[in-house]
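Note that one protein chain of the assembly has been removed; the remaining protein chains are unaltered in position.
Let's look at subunit A:
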């Protein structure tokens, strides 16, 4: 008995295992429960997590971010077709809204119009989430940019950013100070996105965060057309870029907190003239300028002024 039931010979081990031994039972239990868990861990990670559908809404104060959010909310709720008025925001909000069924989404891009599954989709519309942030100068860094940074580096689906909407008040952009303010904010936002893109290893370079420049208030007489908005912002950002390279260091540079040197938007060492195309080529951040109007839409359809922005959102989803 003792000569057989030991660990020295193969038959000995086999005997031990088929014995009513505690060790054997423990190993068996470990296998039975361990393997499924192990398999789950391995394969669950391997499957791509479903893409997130969070959109961040940034822009200077008074550009219409909260109004846009409330409009989307009103549109996606069947009961009320009336938007609330808005004032300056102090806090951010996360709202869940749905895309109108008539707006095509990127995932349904290749489907035929007669595809029955499209009808299915129209019955339960695509839902996405929009985060509205305050645009006041004092709250930008702590709420707008900070949110963008956490959303940009997050891997969690519930917080990961899918697209960025930057609201611009086109009627006020003629004013030099408003333009400067808007461009400074946009510059900071794009810089965050650029840092994110460049930090990523080239191997797993996924698609960047697309940016929509929502040229709001197109219903007003004094509004600039989207093309002109684009030009104005490009030249202004170019100016900011130039003066940033020549500007003073800030106090944290001495403390050695921020070791990485200040980057320049566009990643071309500030040589050429900045434009959004350059940003797309060099960095991979795609910026689109689309006009729209939250208020003053035509009588026939509620909230038709934001249709093109919704189409953009649909193409991201």
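Just so it is clear, contacts are C-beta pairs under 8 Å (C-beta built on N, C-alpha and C of every residue); 3 or more make two chains touch, one makes a residue touch a chain; residues count from 1.
Definition applied: contacts and distances are computed from a predicted model.
Trainee: What protein name does the UniProt record of the undisplayed chain give, "Meiotic recombination protein rec14", "Signal recognition particle receptor subunit alpha homolog", "Checkpoint protein" or "ATP synthase subunit delta, mitochondrial"?
Mentor: Answer from the record: the omitted chain is "Signal recognition particle receptor subunit alpha homolog".
Trainee: For the chain left out of this view, which of A:93, A:108, A:159 or A:228 touches it?
Mentor: Counting the whole complex, the residue in contact with the absent chain is A:93.
Trainee: In the full complex, which bits of subunit A touch the chain not displayed? Write them out.
Mentor: Counting only subunit A, the missing chain is touched by 62, 66, 70, 73-74, 77, 79-80, 82, 84-93, 95-96, 132, 134, 136-142, 176-177, 180-181, 184, 239-240, 243, 246-255, 257.
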